[in-house]
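With one protein chain removed, the remaining protein chains of the complex are shown where they sit.
Going by the order they are written in, the chains are A and B; count residues from 1 in each one.
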Amino acid sequence: MFYLLDIIGTMAFAVSGALTAMNKKLDPFGVYIIAFVTAVGGGTLRDIMIGRTPVGWMRDPNYVYLITAGFFLAIIFRKKLDHLRISLFLFDTIGLGVFTLIGLEKGINTGLHPVICIALGTMTASFGGVIRDILCNEIPVIFRREIYATICIIGGMVFFGLKKTGLEKDAIYLITSCVIIILRLMAVKFKWYLSPLEQ
Amino acid sequence: MFYLLDIIGTMAFAVSGALTAMNKKLDPFGVYIIAFVTAVGGGTLRDIMIGRTPVGWMRDPNYVYLITAGFFLAIIFRKKLDHLRISLFLFDTIGLGVFTLIGLEKGINTGLHPVICIALGTMTASFGGVIRDILCNEIPVIFRREIYATICIIGGMVFFGLKKTGLEKDAIYLITSCVIIILRLMAVKFKWYLSPLEQ
Partner (left out) sequence: MFYLLDIIGTMAFAVSGALTAMNKKLDPFGVYIIAFVTAVGGGTLRDIMIGRTPVGWMRDPNYVYLITAGFFLAIIFRKKLDHLRISLFLFDTIGLGVFTLIGLEKGINTGLHPVICIALGTMTASFGGVIRDILCNEIPVIFRREIYATICIIGGMVFFGLKKTGLEKDAIYLITSCVIIILRLMAVKFKWYLSPLEQ
């Protein structure tokens, strides 16, 4: 189940990365690389920083196949993806929840402090997009007017709060990912976003 | 004493990173991340390259607290920081000296060649700013008209020169950091900077 959600999230991130790259008029190789880093860049950064090498996608070629599939899907259906915008957004939101949990778990397995685990969860879920934006020569969108990453941080706090109650693992995972997904949906629905500080 | 200077340097780098990010109109999350990478980005890059993982700030949550404090200080006092410009500059200069020494030391402990240790010292002290500028979508300022990094390189040479004389460790550390700090003050006072090569 969890693995299936990881697959959905990875594909959704790859497709959204490919679409961004096509909008920037990159060539197919550029589109492929952007799809790749959007999908696995956050997890790669996490693995490098905690010393879990070779990094995740190098241990399991399935990630390469998944991203390649996402890349071709995005190219073939690029004119029709507007109609799928809502599905894509939902899959992307599932990715946000799953990737945050994977990052939290890896941090705990490495024996790190909860504060650091929350940083790892946030990094896993949102820094693929940061690398995507840097490669596309833009200031990362989550630094400007998104609460994407903030939701991961809140999700991480909920996770450790629940852990203290002694609830069983599966329930904690389920509740945390639901909190992240619901907050994300509400953020988009009610147009919650962070804005620059007044100066 | 050394640890105290590390704290001062980390806070100063975090505050200066936060100020840069606010000038670029980033939202609070973006300001926080820029403060973070400015403060620990150089050391993180160094740790990743020498294989010292989990990287430094992940082993001691105090860095997260320090940077968070620097972030709030910068936000609260952002309108008054102009009056503190000189203090900030002094703290930043202390950071330059301390971070260079930390990088040199980590290189020596890893058994690396002096030339590589000097590269690590320079990276520790000045590449947080490089990552900050890249995330803010600018060509890094130290690549354009600064001698910031050059001073770290000179400091590293002084360090290894003194080491050959057989002077004791504390004296070498003290002299090296004073050389770096004095060179930095003189560089700003006398407007020394590197300029592009004529073509």
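Just so we're on the same page, a residue touches a chain if its C-beta (ideal position, glycine included) is under 8 Å from a C-beta of that chain, and two chains touch if they have at least 3 such contacts.
Computed from a predicted structure; not experimentally measured.
Visitor: For the chain that's not shown, point to the residue among B:I75, B:L90 or B:I116 touching it.
Guide: B:I116
Visitor: Specify the residue from the set A:A14, A:V31, A:L66 or A:L194 that touches the hidden chain.
Guide: A:V31
Visitor: Which residue among A:V55, A:L73 or A:I108 touches the omitted chain?
Guide: Checking the options A:V55, A:L73 or A:I108, the one contacting the hidden chain is A:V55.
Visitor: Please give every residue of chain A in contact with the chain that is not shown.
Guide: On the chain A side, contact with the omitted chain comes from 21-22, 24-31, 33-34, 44, 48, 51, 53-55, 57-58, 61, 64, 75, 78-79, 134-137.
Visitor: What residues on chain B make contact with the chain left out of this view?
Guide: Considering the whole complex, chain B reaches the absent chain at 48-51, 110, 112-113, 115-116, 119, 130, 134, 137-140, 142-147, 149-150, 193-197, 199.
The rule is simple: only the chains that are shown with their structure count from here on.
Visitor: Where the centres are mean C-alpha positions, what is the separation of chain A from chain B, in Å?
Guide: 30
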